[in-house]
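Take a look at the structure set out below.
A protein chain is absent from this complex, but the other protein chains hold their places.
Read from first to last, the chains carry the letters A, B and C; within each, the first residue is number 1.
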Amino acid sequence: MAKQETIAMILAGGQGSRLGVLTDFVAKPAVPFGSRYRIIDFPLSNCMNSGIETVGVLTQYQPLELNSYIGNGHPWDLDRNSGGTFILPPYLSLEGNDWYKGTANAIYQNIPFIDGYDPRFVLILSGDHIYKMDYAKMVAAHIEKEAEATIAVIEVPWSEASRFGIMNVDGEGRVTEFEEKPAEPKSNLASMGVYCFSWEVLRRELIEDERNPKSENDFGGDVIPGLIAKGRQVYTYHFNGYWKDVGTVSSLWESNMDLLINSDQIDLRDMSWPIFSKNPQRPSHYFGPDSIVKNTAVTDGAELYGEVYNSVIGYNVLIEKGAVVRDSIIMPGVHIGEGAVLDRCIVGMNTVIESGVRAEPDAEGGRDDFLSPLCQDDITVIAPGLIIREGLAITGNSMIGPAHAKSHPDAVAECPSLLRREMELC
Amino acid sequence: MAKQETIAMILAGGQGSRLGVLTDFVAKPAVPFGSRYRIIDFPLSNCMNSGIETVGVLTQYQPLELNSYIGNGHPWDLDRNSGGTFILPPYLSLEGNDWYKGTANAIYQNIPFIDGYDPRFVLILSGDHIYKMDYAKMVAAHIEKEAEATIAVIEVPWSEASRFGIMNVDGEGRVTEFEEKPAEPKSNLASMGVYCFSWEVLRRELIEDERNPKSENDFGGDVIPGLIAKGRQVYTYHFNGYWKDVGTVSSLWESNMDLLINSDQIDLRDMSWPIFSKNPQRPSHYFGPDSIVKNTAVTDGAELYGEVYNSVIGYNVLIEKGAVVRDSIIMPGVHIGEGAVLDRCIVGMNTVIESGVRAEPDAEGGRDDFLSPLCQDDITVIAPGLIIREGLAITGNSMIGPAHAKSHPDAVAECPSLLRREMELC
Amino acid sequence: MLTNAMGLILADNRRVHLGPLNQPRALAAVPFAGRFRIVDFTLSNMVNCGIKRIGIVALTRYKSLMDHVGTGSWWDLDRIRQGLYLIPPYINPVTRAPDRTDAQGIIDYVESGDQDYVFISASDYVSNMRLHPLLDQHKESGADMSVYYARDGHPSRRISMGLELDEDSMIKRLRVDQREMENEQNAFGLLVVSRELLLRMLEEMMARGIADFSIVGLLEHYSRLRIQALEYDGLLFRIHDIESYFESSMRLLDPQVRNELFDPERPIYTKVKNRAPCIVSPESGLLRNVLGSDGCAIMGQVEDSVLFRGCVIGRNARVTNCVLFQDAQVSEGAVLDHVIVGKNSVVRMGGKLAGRPGAPLVVAKNAIV
Partner (left out) sequence: MLTNAMGLILADNRRVHLGPLNQPRALAAVPFAGRFRIVDFTLSNMVNCGIKRIGIVALTRYKSLMDHVGTGSWWDLDRIRQGLYLIPPYINPVTRAPDRTDAQGIIDYVESGDQDYVFISASDYVSNMRLHPLLDQHKESGADMSVYYARDGHPSRRISMGLELDEDSMIKRLRVDQREMENEQNAFGLLVVSRELLLRMLEEMMARGIADFSIVGLLEHYSRLRIQALEYDGLLFRIHDIESYFESSMRLLDPQVRNELFDPERPIYTKVKNRAPCIVSPESGLLRNVLGSDGCAIMGQVEDSVLFRGCVIGRNARVTNCVLFQDAQVSEGAVLDHVIVGKNSVVRMGGKLAGRPGAPLVVAKNAIV
């Protein structure tokens, strides 16, 4: 049956440039998260758990790994006969379309895809948020309010409200005003970037938006404010739960750490709302004879022989004897050599940290050649697929990428690419 | 297991402009063929039957329908855990890549995808050929000859050899020369556009080709001649069987007719090499109380109440009482009204032919407003999704498309688009 | 669309005898309508109602049923958390006899689902029906169990479940297989019950050593439980014997009947076989009022018949009022009237076979006649 009541479109096209070297070769939604996940597992699993079985993933930037990761959708049970997951890149047509100009234009270009399912409702989701949400409840609220658009909102502390897109509502929850990062917020209801539209309304709006030469074809910037300005039925839907946009190095780090500190909030152990993921099949993880492990998340195939504190360890990570890892996120396949010390680090997939490397906020004799404005809070980021040479010492707020293999060949090298790809794709 | 011995890449990006209105909104490989197939069913089924389980489909032009059609690959048993089918469109990367420039560039841009499977051999296939071929045998020949590239060839009549790309070979089957459409052919071995490469060799060659500013980045035009010129191990592989490129209106018509005339050649009834397809689930077809049907192929959901001779009828086609269909290809979902007469027509999906329409080579009083240089041999093409108005008479060699709904509103209209998409996607 | 119900299909019914048609296979696996099997309709009805977890209780001869349903993928039931379960009996490893009753396998299946309701269906009818009305009514009325019935007269000389209802449409009497009860309200084997109550009834069965889990057995609780009946007035074929099977098949030749049974809003799914399109040859004879399927090759004359996939009708053969199962072959010059030809069977050159209206001749599977 082609017809689907509700379909979801996940915006996964952006480069995520604030994550720097972590997204040089992969789209942000494909970045590993929380020991055994990728960021996109969250919206995909939410769809599956909400009973939404047709999901378009709008890609543009570096989609290959995302494409391989999503594959036939099987791990999320989204390998459906009609529906399932579809990777939707820009394409050529008789009218000679071009790259996606903005989030709204990306959906506009895929109107024929959506029409094919003749849905009543279309959910627009972001590919880079960590949260567990029942979209079916949001759609039910949308129906009950007879809304044309429903915007999921979350209460943020008043002190932080000026960092978000804030919705001002009337007593019925109807949106009267939308302010992007208001200096003096009138409400603390922040838009989560999760929208439910009646397709008929959105379709018309997208065509109109496309015709407007002044529009930047963006949902938050153009479509939503336009609907409110026209007095359409735009409502909020209150979400009470964990939600985090992992668009920056600091927020990515914090959100990973929340699995340890606020594990009851984003409750991954709640099997009534599982988060699905696709990982290589590996044996159970192993704690070695001399390991010391405290307050740490760890998963299949990891082998810990050293000391690990307050860290999130991905699959197939090997931490050798005498290594010390603290307050760090170690992505899958990383190898940390004997005696290496990592503190407040994010290490990308399959990178090798040779023995004796020290990456600490105040590493003694540490080089500060690698400091990056993208890194704050003393967090250091090391790109996937690198080799960090023996004994290198680096200070906090560094970001080491493949470019450094050329500028600092003594300190950094690239893993042989074939090997790297093979491991990443499991 | 990521590693695959052999993977296949199907070139499905071209617009297929010689098929005119049939490919206005769909890529050529998605054009219906032979009652219940799409053209791409042939290479996909060949892959499955040959034991090749990783298939990249390179798309660029109007991929949505192809994307929906292939879906998760299940109908071809290509919904594999590692591997399966992947739609590979152009994408953006740090280096800011662009649209595919040629067939070789399309593969070049997807080197990381192929590397991910670390294959020994890569098959390059076309998405618009009708044939049944065991690629495993071709790979075995490639291995046995220790070839670096193997090109499938078919013997064509000497009289037609100058219309093909001709391979001149030595006694061992090694290619000594490649001539594109030679005026005086030295051999009658035509390239089928089916290549097997050792990936290591092809990878290097593609990188070199990309660096060559004079290259048009085409397999037939640049890569293959280059390999021969360099004296690399390029061999032919002789294919004995049915093979047809369906790139023109006449060849599409002929190849469909071959199912009736030469049904033993492209033997669709041979269940040891099934051709898989994806169609809506419909009841059996029905021959009405007054139908006359001779020499015709027909499939699920079709209902024939009129007369049908020497024709290929798709699923869900309705031919009403008194209608006469002769020497025609009626694609799925077409509705032919009472008393309509179609002779030598190709009618696209879901088009409605109203009662009394006459489309015949020498239709009495027939209009010749629609003549097209793309149509020859008195074949008339009617685009998908149209309504041909009651009583219209048109002569052979016409091509009627959506543009005529504007220029000839008395004769042609467009089906409401929503309905159309819904039906096409099943 | 998620429905808070699971499905349970009883593949066999030991009261139904179709002779050579269900001898080699479970009733649910009996072919119907050219390219389907009976179970396709029941499965599709459940799937189209949003049910995503379905168990099929199969006692015996489940090989062809198992081959047919496969992983459940054709019904989109190849799911991670739910999907399709075939439930054969357990065998005691020591005595090599079935472990207690059918019930343990069913209990295991029902217990491990988290839906609150269970739709239970027999396999002796064919229909394209909405199940939601029954569930809605069931929830609203607070009945213990709710069952569909039809006013389709006395459907069979052998099998019936006549209902007498009170003013609240609760069953006050059940008459099983009674000949005289024409034109009454007859249940046909589709009911809904809460998971909890079903488990209690199953455990009672186990405790009492009752072996037979059936629709009749469930309805017989009417004296202790409030069982509500709801009329179903859509198209319904009962498959109770060869005659009703044949008559139902012939009714499919009516386009109106097909339109109702194959409503595109609620598709009937079946295993995809990838046969070539049907080819009608240039020398074919008359071809009138015929349902034909992929893979057929028609060189002779066919009238008022149903052809399953892959049938071959030879030159000058004449087939009238017949049902030909998959890959049946009617050789040159053979003449058939009122015959059901089993799967893979061959009617030899020049052979002549004739049954009578109301009593078709049946050629078994793999036969050569």
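One rule holds for everything that comes next: a residue touches a chain if its C-beta (ideal position, glycine included) is under 8 Å from a C-beta of that chain, and two chains touch if they have at least 3 such contacts.
Note that the structure is predicted; figures quoted are calculated from it, not measured.
Contacts of the undisplayed chain with the visible chains, over the whole complex, involve A, B, C. Looking at C:36, C:85, C:308 or C:325, the residue that reaches the missing chain in the full complex is C:85. Residue A:289 is the one among A:157, A:213 or A:289 that touches the chain not shown.
Considering the full assembly, A:34 is the residue among A:34, A:102, A:165 or A:306 that touches the omitted chain. Only one of A:228, A:297 or A:392 touches the absent chain when the whole complex is considered: A:297.
In the full complex, chain B makes contact with the omitted chain through residues 1, 5, 51, 74, 77, 79-82, 136, 276. Listed here are the chain A residues that touch the chain not shown: 34-36, 74-75, 259-260, 263, 268-269, 271, 274-277, 280-300, 303, 310, 312-313.
Contact residues of chain C toward the unshown chain are 12, 14, 59-63, 66-67, 70-73, 78, 80, 83, 85-86, 88-93, 96-99, 105, 108, 112, 211, 272.
In this section, only the chains that are shown with their structure count from here on.
At the centre of the protein atoms shown, by the Cα-centroid criterion, sits B. Chain A and chain C have CA centres that are 48 Å apart. Across the assembly, chain B contributes 74 as residues in contact with two or more other chains. Residues of chain C in contact with at least two other chains: 73-74, 267.
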